[in-house]
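Note sheet for the following structure.
One protein chain is absent from this view; the other protein chains keep their places.
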Amino acid sequence: MTVSLPRPLRGIVPPMITPLSGPDALDVAGLERLIEHMFAGGVHGLFILGTTGEAPSLSYRLRRELIVRTCKLVSGRVPVLVGITDTAFVESVSLAKHAADAGADAVVASAPYYFPADQPELMHYVRALAAQLPLPLMLYNMPAMTKIAFAVDTIRQAMSIDNIIGLKDSSGDMGYFHEVLGLLGQREEWTLLVGPENLLAESVMAGGHGGVNGGANLKPRLYVDLYEAAAAGDIERVRTLQRQVMRVGELYRIGQHGSSIIKGLKCALSTLGLCDDHMAEPFERFNPPERDHVAELLNELDVKR
Amino acid sequence: MTVSLPRPLRGIVPPMITPLSGPDALDVAGLERLIEHMFAGGVHGLFILGTTGEAPSLSYRLRRELIVRTCKLVSGRVPVLVGITDTAFVESVSLAKHAADAGADAVVASAPYYFPADQPELMHYVRALAAQLPLPLMLYNMPAMTKIAFAVDTIRQAMSIDNIIGLKDSSGDMGYFHEVLGLLGQREEWTLLVGPENLLAESVMAGGHGGVNGGANLKPRLYVDLYEAAAAGDIERVRTLQRQVMRVGELYRIGQHGSSIIKGLKCALSTLGLCDDHMAEPFERFNPPERDHVAELLNELDVKR
Amino acid sequence: MTVSLPRPLRGIVPPMITPLSGPDALDVAGLERLIEHMFAGGVHGLFILGTTGEAPSLSYRLRRELIVRTCKLVSGRVPVLVGITDTAFVESVSLAKHAADAGADAVVASAPYYFPADQPELMHYVRALAAQLPLPLMLYNMPAMTKIAFAVDTIRQAMSIDNIIGLKDSSGDMGYFHEVLGLLGQREEWTLLVGPENLLAESVMAGGHGGVNGGANLKPRLYVDLYEAAAAGDIERVRTLQRQVMRVGELYRIGQHGSSIIKGLKCALSTLGLCDDHMAEPFERFNPPERDHVAELLNELDVKR
Partner (left out) sequence: MTVSLPRPLRGIVPPMITPLSGPDALDVAGLERLIEHMFAGGVHGLFILGTTGEAPSLSYRLRRELIVRTCKLVSGRVPVLVGITDTAFVESVSLAKHAADAGADAVVASAPYYFPADQPELMHYVRALAAQLPLPLMLYNMPAMTKIAFAVDTIRQAMSIDNIIGLKDSSGDMGYFHEVLGLLGQREEWTLLVGPENLLAESVMAGGHGGVNGGANLKPRLYVDLYEAAAAGDIERVRTLQRQVMRVGELYRIGQHGSSIIKGLKCALSTLGLCDDHMAEPFERFNPPERDHVAELLNELDVKR
């Protein structure tokens, strides 16, 4: 009854925001509405507990609750990927076991993000982690948050480990992305997804498999359409849809801090009545005037629930 | 029977390494030997679960075990400060409550280190955290790991919160340190300690209160002597002892990765028979030839247990 | 008889290396061979005295000689763009006048690169510079060397200045590139070119006008072909040619320093007998074994003069 994890995993896999109704409290009704909203848009998978999901800011208790509820709500309709990125190895493994018990399909881990490991240390870490995981592992390149990137050569080595099945690259560095693309001949079922949504089209046209794009929480159909246009090589349609994606990106520049991406997205989802926009510490939700700007932009973009 | 926390806290407060005997396993006998070794050197306090203590790499279970055992072993002889730095607010508060129950004297927190908060967000975070803590809070400026520093103006604001009692500055930026020193007139019982050990003497001569220096795990008496010479303004003695401190620093440059500071320190302690040198992931202990270099250096420095 | 500068300027505009035969000495015969080699490959313009041209490392005397000789050799066959980037405003203006006298078509300037200007200061600088130039100005975004990028909003403002005619973006940040693309509606004859060669195809498919790609010194036809395939939306051909471009890029990773890009390119051109590979200080040419690796790679790539 449930799908198995496609190899490679193609399409749009939204990095789900975590709907919160207050400090350490999940917005359970909002979670259900948000998941159904994304399914209505045709998404190909779901990634919870990533950066957009504020995972590092959530208690372990809440992370575990989210994993169980999401797997139950998705109920095998698409693959569920669970972020287990942590500075403590033991906690990552523990979360992964919890995800496996809940029925998730894979886990996702970036570099540990307090101590900056050098590449041989990072490779040692990845190898040790993969050996203890009950689920396939997708790596997550996110140097803006973790301070270090997975070097191309480290990815090459990681490809030789069976249960490492792909990479989500959120570096925004397309030169790097092309180099990793060049490694895919080595293992054809490996998945390569891109994070920044304005790079979705070109990464897919170049041979990538899809996107883990925050905006797909809000406008899942737009990203699915753009993915399909790019996969079909329909450049005219790509340009039209890309312009719309760029406009959604204006949402992320409302407000004055680096945290505006998640705040803007949550505020928009709340404005549409999909879920609460409480933010985990150290951040706070948008208030007016930012909240008003979000509403205006949604109006201009004609975004509806 | 127990000391109360002096305000300001003066002297040498070693950031204790965490003795591990294996993955997620505390070296209990080593912990006791290490603590007694530092007490024999005359240290003025103990800081556990900091960067040198590999705190972010440890499971919460092990952190809790360490807190309880350390407080019991110290038994009120000096103040115990407990690191609660975390990306998840709820987990920081929870650790602080555990520390209070165990009898610790204060907690220490740096900026949350996944999402880089801007200064108003950081101030909001600090305010919210301080409000929920059962113990006094010392801030910890560690931009090399957390990506962001506490701005001088943020420190100024934090000083107006009663149970924020000081700052440990590990930025290595003495210009910054002097600026914070200039704020101390505002609250005379506030504590200002310095992290990098080669800056201990000058920071104390300039008006700082002491050091949280990793090398004091190994040679506690040397750092206590240097602190005292600096506090007494004995420049000749300062220069002599400073040269010895610089030599201990050679330990941190053995090996080729940024992680060499903790690896070198743990390896030296193990070589002296004080405790095991197992490292938490993502790192591994020194093997030969690094281990041999450590032994040679200890020999040259005439360090004994 | 000479072409006028097309607006926008489309196609491949190689950033020419500067052939040197010794310290402060131009390789005059090599310069002629190199220019004819690129013309045989069908390039659409020539950019001298950029980063690849080692401009900041050359004496002003040599820069002036190069400008005069190049303009004479090109003789109006394609537009010549001359880099005038400098930390001293007066010297930039002086070089621009020299370029105008020699018959160049436009000048190119990045941010001044010693003092990092903030955006309002940068805008002031650009405005003052444009007012004194006898030739149209193309901006050059090169934050890896200049420490600061032209913010999107600064580009927007610069577009309102008549004789600022375009941007060469060497940031490698395609998110930024897409944002600048979004401004082109404002001034349709504005030129937007990309620096990193592995981003040529996707930038052109997204609406960019071409590339200023170092590899076009060596294999001009390959880059012209890739440009044309991308402009025609021929994705299959793009992928084939992109793989060849990625292989040329292996040249830039021979050697162990950041300077390997220019060293590798010059060494390859010298190996083909096109020109000398002397490097300006602080760098030195490749010797064996690097030189041998370059020869092997050229052999594998079947590059001929």
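Per-chain numbering from 1; labels A, B and C assigned in written order.
Everything below uses one rule, namely that contacts are C-beta pairs under 8 Å (C-beta built on N, C-alpha and C of every residue); 3 or more make two chains touch, one makes a residue touch a chain.
Only a predicted model underlies this, so the values are computations on that prediction, with no experimental measurement involved.
The chain that is not displayed touches the following shown chains in the complete assembly: B, C.
Of the options B:R33, B:R77 or B:H178, the residue whose C-beta touches the omitted chain is B:H178.
Only one residue from C:D101, C:E284 or C:E300 touches the chain missing from this view: C:E284.
Checked against the full complex, the candidates C:P112, C:G172, C:G195 or C:G264 give a single residue touching the omitted chain, namely C:P112. The residue from C:A29, C:A128 or C:A232 that touches the chain not shown here is C:A128. Interface residues of chain B with the unshown chain, by the touch rule above, are 172-175, 178-179, 182, 196, 198-199, 201-202, 205-207, 233, 235, 238-239, 242-243, 246. The chain not displayed touches chain C at residues 23-24, 51, 54, 56-62, 87-91, 94, 111-118, 120-122, 124-125, 128-129, 145, 147, 256-259, 280-284.
Simple rule for what comes next: only the chains that are shown with their structure count from here on.
Viewed as a network of touching protein chains, the structure reduces to a simple linear path. Chain centres here are C-alpha means, and the one lying farthest from chain C is B. Here the spacing of chain A and chain C, counted between their Cα centres, is 36 Å. Inter-chain centre distance (chain B to chain C, centres taken as mean C-alpha positions): 50 Å.
Residue positions of chain A touching 2 or more other chains: there are none.
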